[in-house]
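Submitted below is the structure of interest, expressed as structure tokens.
For this depiction, one protein chain was excluded, whereas all remaining protein chains were kept in their positions.
Let's look at chain A:
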């Protein structure tokens, strides 16, 4: 993981420039990319997260995720520091909605796909045969086989539930500290774009070329790992 602030700024600038001049400009991006009006992403602010797991429970309820599997988990590391100033480090594990998604590239039937309109990586449960190639390929290890549908399953930004009803994703709504920000990267006035501009963020395993869309505002790590 490397600090991606500069990278992010460059991207945002390019994004803003791209959006503002796109009606006139012939720039490097493809038609589909310039036309796409929505590109959803999520930010997890680890400095605000208290590890209450409200997001996990809300996701389970809203998306009818069976017991024993989950689309989302909060990993707790620690505790660090001396009493009474002890603290933990929390990391969100959920689909990172990769721009270049290994799960989509390997799926033999096209069941794993990227929704063209929103950039959401999702699964057609009917098309999935359960070969588990996507579970093998996902570098973030967040896919699972749904024991009810027997299909591969994962976070879809509540595409079939809350988003359809015009609401924010369940985990975002449930968070008591507003540690989660969800929104459209292509909308320069959105809260997520403002949040990403105002903070330095990291994305996991960027060296694999997956270009994930789960951004993390990192908290102090508590330990030194080499």
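The definition used in the following text is that a residue touches a chain if its C-beta (ideal position, glycine included) is under 8 Å from a C-beta of that chain, and two chains touch if they have at least 3 such contacts; residues count from 1.
In this text, contacts and distances are computed from a predicted model.
Its UniProt record calls the unshown chain "Cytochrome c nitrite reductase subunit NrfD", which is the correct pick from "Cytochrome c nitrite reductase subunit NrfD", "Acyl-CoA dehydrogenase", "NADH-quinone oxidoreductase subunit F" or "ABC transporter permease". For the chain missing from the display, the contacting residue among A:94, A:122 or A:210 is A:210, taking the whole complex into account. Touch with the chain that is not drawn comes from one residue among A:95, A:138, A:196 or A:217, which is A:138.
The chain that is not drawn here is touched, among residues A:107, A:179 or A:192, by A:107. Residues touching the missing chain, restricted to chain A, are 102, 104-111, 127-133, 135-139, 141, 145, 150-151, 205, 208-210 (touch as defined at the top).
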